[in-house]
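Other chains dropped; remaining ones untouched in position.
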Amino acid sequence: MAMPQTDLSLVETAGAAPQMAVRVRGVSKTYGSVEALRNLSLDFPRGQLTSLLGPSGCGKTTLLKIIAGLLEPTAGEVEVNGHPVTGPGPDRAFVFQDFALLPWATVLRNVAFGLELRGVARSEREAIAEKYIAKVGLSGFEKSYPHELSGGMRQRVGLARALAVDAEVLLMDEPFSAVDEQTRRKFQEDLLELVAQERKTFIFVTHSIEEAVYVSDQIAILLPRPSRVSEIIRPEGLRTKDVANIRRDSEYLDIVDRIWASLRSYVE
Amino acid sequence: MKIFGVRLPGMSSLILWGLLWELVGRTGFSFFLPPLSEVIATLYEIIGTAAFQKALFETAYAFLAGVFFAVVIGIPVGILMGKSRLIDELLLPWVNIFLSAPLTALVPVLMVLFGFGMKAIVITTTLFAIWIIILNARAGVQGINRSLVEMARSFGARPWDAFTKVYFWAALPEILGGVRIGVIRAVKGVIIGQLLISIVGFGALFELYSANFLMAHFWAVLIVLFALAFTLAEFLAWLERKVAYYAAAR
Amino acid sequence: MPERSLVLKLLSAAIVFGAWEIAGRIPVSYAFPTFLDSMAALFAMLADGALLTAFADTLRPLVIGVAISAVLGIAIGLAIGLSGWFDWLFSPIFIVMQAAPLAALIPLLVMVYGIGLTSKVFVVCIMAMPVIVLNTAGAVRNTPASLTEMGRAFLGTRRDIILKIVLPAASPLIFSGLRLGTSAGFIGAILAELKITPTGVGDIITYSRSIADYPSMYAAIFSIILLAVLFLNVLEMIERALFGGRFRGHASD
Amino acid sequence: EKVRIALAETPSDELAAFFVALDRARKMGLDYEWTAFSDEELAIQAVLSGQMDIGFGTPYAVMQRSKAPIRIIFQISKLKFFPVTTKKYSRLEDLDGVPILLHSRGGGTDSIANVIEERVGIKFGKRSYVPGSANRVVALVAGQAEATIIDLANKNKLMREHGDKFNVLPMFDVEASDEALFANLNWIRENEEAVNILVEALLSVWRDMNEDPTIISRETDPNGPIGQLPKEILDNLDNFYREAVEGGLYDRDGGGRKAAMADMEWYSKAGQLEGDPATLDINDFWYFAPLDRAIEKLGK
């Protein structure tokens, strides 16, 4: 399951020694009698985007929460930058599938909330929040409340909140599931830009094969419960290609088909 | 709650409280709190007496009649209010007022209007219970998923069919919730009625025992009453949970 | 259409008060005064200040009791909602208290706490507290897990999470518990005045009844109901001022 | 048709004699049913509005104010109440400015307090109202009050148990009524027969009781409302009636004109009746025919 170092050097543009930002080693998780994860190991290279793909209920969210330190694994260990995870930490930020916005707080307060909990002074944190609100294209909505926004806009608030705390590792649980196809495509392009700009590690859960292939440096395909990693696919060549035409690129389509064939066996 | 990995059932802490009561009672802390064991012995003694059974019968009668009227009037009125804007606007302010008004103050008026016997107690009980039943039935009907209504229409449902096959069932969780709260309020209503209007049933027993400082008797009847009310409320909550599985899915 | 609903409100008021007036004129009973007579008595009592003094008397145990119930009830409810131990130990008591007709306890209270303010405050508390506790506990227990999880993910301390997430998320239900509690407290306060010692509005009701001054008795009843409704409306306005139109729902937002 | 009787309290030892009389009346052919109300005012209202036929209480204020023709037919008991205080006070005069517990505003104990103030020339402090002599005793024993006015049974009980802590202050005699039976005049006229039976039965019991108080416990129907009371109460019946008879609580002639005159004077002074007692006509308040007839039948 270990990643060959040579693969990475192709991608690491900064030329720094390739490193793993997050390592998951032999993690198992049982909820009562439900065995969600069994002895799962997986590494996440620094500065790259790794997607988790797998059937519904296979334990993707569970894995993400274990990395975030929100859940304790039944067995196994997670390391972030070489330090074992014992709880949530400032090095990781979570983008929640259901947004998890405070309905009683404005967009500004929501985006600044992570900083507020870290005790950053009001004026400072609001300045930072403003910056990230602009970055996700929500300028002008600072004073709005979540229920006044469309699903896609709420999702971006959650994204901005995670970006604002400037964590090294971003954990994103199906972040585009709530937006319609047209908007989703726009987001995917935004995300690609973000990965290129910010030198952060992204861990990304999705149900869409096309989306995973389109945005990922590395795709981990999970088996149905109890979950282990069945395959790791690295759509290497794609990063250098023209974004506008990638969807008809035959390499892209090959990868999609390969994944589809691999997943298909689990769907009824 | 878990102790040493064993799950303690929800109401088991009442046993602990019972023990505490027994202990405090034994210390002779105050004459008004006899030990629980004495209370239970007294309970055993009076539960077979004609006076107790008469009280039980009178209370049950007033309670059941009151709840019956509250349900039979409340649910249709609530459904009508949910469906008709005009009726809703005419009645809603009054329903809200009566829901929050101190009905105890109104009891003297009820006596004048409806007499001083069982009838007034039944009406007091109904008045305690009915408003929340109306409001909940109304909320249930208003909250019916529009696509269920449209589905019924698109398959050509006639109004009566739509009502019996869709509306009633879709609003059932809220209606039952209202009935549960209504029944709890009705228990309070029937006792307040018995204390304030004519002294019959358990109200009479309470007056008698407290006036003569028969504390064990007093607590014994109180325990019976609490247990009855509690059982009833839990039964309705159970019923509610049985339909609640679809409340979230509507 | 605000006018339409106002017209309908006035219309329904006119129907009810008209029915009262007619019933009083028939009369349905020697002891049933007309609406107009009762209003006249109401204004007379307002004019000589008797009513205001009475309100002050009635409101004292009510306000103290509701305040105690609110502070204590929310604190206990919070503890029950947050701690399994508290839940196991205390929630059965409040569940039983809520279901049970506590009015029956009044004679006992008189023996223990006497006839003064204390037992009246106590009556208000036992009526108002259970619903406040249970509503608060339920709301706290049902705080959307994703919000508390979010708070943990962003490194909130337990205090932070309770103050900034759990309490605001629970506040609509806490407020509705307060409203129900206040309404139950009103019932308790009146009950205390009718069953323990007649003071305030309860005294006007019993005294005017004993001297057969029925218009005054009805005026007092009318005024206390009006007071309760006003009181609750004020509470609702406070709630709306505090949380404004910002609340449109809950976790689903 | 059944005669509907409105009691002013739930059946208890105090009502045992009344229920014995009711039993005798039933044997004489009276058909009745009773309802217990939580207080006197409700019983009065019930008779006022015609929902009950005969009520318990002293509705003088109501009789004077409402236009309803209500009349008293029998005096059940006299206003035998006793000022009780802590050891601090030993005479009525000492009570000037002392707060006092009374039954209810405008009620019997309130009028006793008024008359005491007038005769002794003092002014009580704040008056608080606690319905029920037993409850006032509790308040007194619990130290929540220094002075109150309570009934005979509770006075005896208090002195038995706490005689060392409290004084019963000597007071003038009161002949006025505490509880009386009353009914609507029109109804009385339409039901002369029933009223006669009832009054006769009452008078006979009141006379027998004054001879031998134990008659009450002996004649109490074990299946009736009194017989169903807890044993603790029943065991005390003889004692209760012995003390009551000794204390002169029950008039062997059912009150009558003597009581009516006393009431006029008393309730005028107490503020329940308006106008000079001399100008009040007792026939506006009492209806004597049934009582006169019964006395004639049973002999003086």
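Chains: A, B, C and D, in written order; residue numbering restarts at 1 for each.
Following the convention adopted for this analysis, contacts are C-beta pairs under 8 Å (C-beta built on N, C-alpha and C of every residue); 3 or more make two chains touch, one makes a residue touch a chain.
This structure is a prediction, so every number in the text was calculated from the model and none was measured.
Engineer: Can you tell me how many copies of each labelled chain are present in the full complex, written as a formula?
Structural biologist: Full-complex copy numbers, labelled as displayed: A x2, B x1, C x1, D x1.
Keep this in mind: only the chains that are shown with their structure count from here on.
Engineer: Through how few touching steps can subunit A be joined to subunit B?
Structural biologist: When the steps are counted carefully, the minimum from subunit A to subunit B is 2.
Engineer: If you average the CA coordinates per chain, which chain's centre is most distant from that of subunit C?
Structural biologist: Centre of mass proxy via C-alpha means gives A as farthest from subunit C.
Engineer: Let me have the rounded angstrom distance from the C-alpha centre of subunit B over to the C-alpha centre of subunit D, please.
Structural biologist: A distance of 38 Å separates the two centres.
Engineer: What positions in subunit A touch 2 or more of the other chains?
Structural biologist: none
Engineer: Taking each residue of subunit B in turn, which ones touch at least two of the other chains?
Structural biologist: Within subunit B, the residues that touch at least two other chains are 112, 195-196, 207, 211, 213.
Engineer: How are the chains arranged in terms of who touches whom: line, ring, star, complete or other?
Structural biologist: If you draw each chain as a dot and join those that touch, the picture is no line, ring, star or complete graph.
Engineer: Looking at the whole structure, which two-chain pairs count as touching?
Structural biologist: Every pair of chains in contact is listed here: A-C, B-C, B-D, C-D.
Engineer: Which residues, counting only subunit C, touch subunit A once they are in their complex?
Structural biologist: 144, 146-147, 149-157, 160, 164-165, 168-169, 171, 243, 246-251, 253
Engineer: Could you please specify the touching residues of subunit B with respect to subunit D in the complex?
Structural biologist: Residue list for subunit B touching subunit D: 46, 49-51, 54, 111-112, 115-117, 195-200, 204, 207-209, 211-214, 217.
Engineer: Give the list of subunit C residues in touch with subunit B in this complex.
Structural biologist: 4-5, 8-9, 11-13, 16, 23, 28-29, 31-32, 84-85, 87-90, 92-93, 95-96, 98-108, 111-112, 179, 183, 186-187, 189-191, 194-195, 201, 205, 209, 217-218, 220-221, 224-225, 228-229, 232
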